[in-house]
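This report refers to the structure that appears directly beneath it.
In this view, the complex is presented without one of its protein chains, the others remaining in place.
Labels run A and B following the written order; every chain starts at residue 1.
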Amino acid sequence: MIIGTAKETYRADEALLTTRPQQVWMAVLLAGLAVLPFTFNAYWTYLACLVLINVIAATGLNVLTGFTGLVSLGHAAFMAIGAYTVAWLERDIGTPLLLNLLAGGLLAAGIGVIVGLPSLRVKGLYLAIATIAASFILHFVFVEWTAVTGGSAGISLQPGTVFGVALVDYTQLYWLIMPICVLMVTGAANLFRNRIGRAFIAIRDRDISAEVLGIPILRYKLMSFALASFYAGVAGGLWAYFFRVVTPESFPLLTSIFLLAAVIVGGMGTILGGVIGALFMTLVPELLRFGVELLGPVIPNAGLILSPVRTIVFGALIVGFLVFEPQGLTEIVQRIRRFFRLWPFRT
Amino acid sequence: MPEARGATLEVDNVTLAFGGLKVLRGVSFAAQAGSVTALIGPNGAGKTSMFNCISGFYRPSAGTVRLDGQDISRVKASSRAALGMARSFQNIALFRGMTVLDNIKLGRHAHLRTNLLQGLLHLGPAAREEEALRAEIERKIIDFLEIDHIRNKPVAMLSYGLQKRVELARALAMQPRILLLDEPVAGMNREETEDMARFILDVKDEWGVTILMVEHDMGLVMDISDHVAVLNFGAKIAEGRPEEVQNDPHVAEAYLGSGDPAALMRRLHAEESAA
Partner (left out) sequence: MSDDLLFFTEVTLAGLGSGALLALTALSFVLIYKATRVINLAVGETLMLGGYLFLAFAAGMGLPVWAALPLAIAGGGVLGAIVERGLIRPMLGKSPISVFMVTVGLGSVLVGLVEMLWGTDPRTLPGFIANTPVFIGEAYVSRKIVVAFIAAALVIGVFLALFRFWRGGVALRATASDQAAAYSCGINVPGVFSIAWIIGCATAAGTGVLLGAIGGISPSMGIFGLSALVVVIVGGLDSILGALIGGLGLGLIQAWTGSYLGGEYQSVVTFGLLIVTLVIRPYGLFGTHEIERL
């Protein structure tokens, strides 16, 4: 039984982290993020960057799908918009990096509002299918609008520079990506402490009575689309600086499925869910690679089966979590937490 | 405590048709500021359709709904909260996964100003607004409705009667000038019904809010209403003070198919003692 949660003031009760263990764990996490590039080699720093980019995109999708109840299978297309915007600005205009990222996010948000418009008429599965359709149409634009997008060959970028530092190696990129990721996840968490986030949840749970409470449903649905797309756009922009080439095939339908899978596996409708879902889904393929390398001496052609094994495990994780653990990894974390209750602060 | 005075609601000659089916035919009545008005009638009389017209889910085919003299017939449902209109639903429409506190906070949505950007930062104005909201809800609503012991519980875990009370709390958080209650005591036991009656009267007296309710429990209607309007087959058949309506032969006929007021009285008493 937790007893120590009675608060002196409402301010303390409304804080983001209300219990002592939460605060300590968060401090540990932030410290870990700060020392990560000093303790790990370039490969792990590379992976950490990839995880953080996916965390941003998945958190955005979680706001849309997990909290507002609008399923999107076109999220990768908004990453693509952010990536192309950044690449185009770098190549043709030469604006500063942070401004490019912001522009990528905002343009994605604008297109997100347009893609969200069918949510006026359709919901559920139909909306998900509409977002698939929208992402195919955007793909067509990326291939055909050669003057801006470079067609099938795409756009290659020079290393970005921020405050006079060229971002060449993974550690430098990490110091760009990590703070942005922390900021954006904190922003998403904040949202659910005030009227905006509450309205999203209200629309998800029961949209008719949300209307009686004075929540304009369409406006909030579009706001959720815009916000989710903004997150995807920024993630895509970072992706462009990270891989330094953007092509129409950089963000396939599979990436959209990947992001939705991350939210499902992590746990829909909790900020933590989007974060650990993206972490888990990004790292599993790497773990499989280690597994297959270990099996190398035993199985001939072990290298050849890696890709199919990843595809199978990816699908099996989606199916397995939906059938057996629909609340996702967050629920498993909660169970562990209940088990250790207040550890190591038990007195 | 009350900042806002109750509003007067006038329903003028409202007709509602779905295709050829006329659900409401030229209904007029008024709920005076700061009073309790009950809308009664047999099942299928059009009471809930009337409520849906007033709260903006249905647009009347003809006639007007006026709030303090202003025609609101064309105002969107979601914009009526800001005008001071709150309603509860016949089948409780709370957000079951959220806590009681979050449900109540949602009621204030239309009156809060935090925008998306401020919401993401949750600094300064947004944080202050939330804190002020929390303090006010605690002081005015949670204490008033005696629900402080459940404030952090998910709504789904609560008993039916408590859920109805939370729904009232959420409606009060909307700072209403008029409160529409759709069967506030349906399915409640006697004790819960008496609690709810007390709360409704307190809301009227202490907050000055106008109350319009649809209710089948005739005991409650006769006890707390100042004014009663009776619908049958989509038309208003009687209106007046409770005791006037009680003795109206048309009303008895609507309920029992005979014009005998005494029969209605017998039935009402039977219902009351059964409850």
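Simple rule for what comes next: contacts are C-beta pairs under 8 Å (C-beta built on N, C-alpha and C of every residue); 3 or more make two chains touch, one makes a residue touch a chain.
The model shown is predicted, which means the values in this text are computed figures rather than measured ones.
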Left-out chain, listing which of the shown chains it touches: A
Given A:Ile56, A:Ala76, A:Ala130 or A:Leu259, the one touching the chain that is not displayed: A:Ala130
Residue touching the undisplayed chain, where the options are A:Thr18, A:Thr95, A:Gln158 or A:Ser307: A:Ser307
Contacting the left-out chain in the complete assembly, out of A:Ile53, A:Ala103 or A:Ile318: A:Ile318
In subunit A, positions touching the absent partner: 71, 117-118, 121-122, 124-126, 128-130, 132-134, 136-137, 139-140, 143-144, 208, 257, 260-261, 264, 304-305, 307-319, 322-323, 326
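The rule is short, and it goes like this: only the chains that are shown with their structure count from here on.
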Inter-centroid spacing, subunit B versus subunit A (mean Cα positions, whole Å): 42
Touching residues on subunit B, where the partner in the complex is subunit A: 55, 57, 76-82, 86-87, 89, 93-98, 102, 105-110, 112, 114-116, 118-122, 126-127, 129-131, 134-135, 138, 170, 174
Subunit A residues touching subunit B - in the complex, by the definition given at the top: 10-11, 13-14, 16, 187-188, 190-191, 193-199, 201-202, 205-206, 208-217, 223, 227
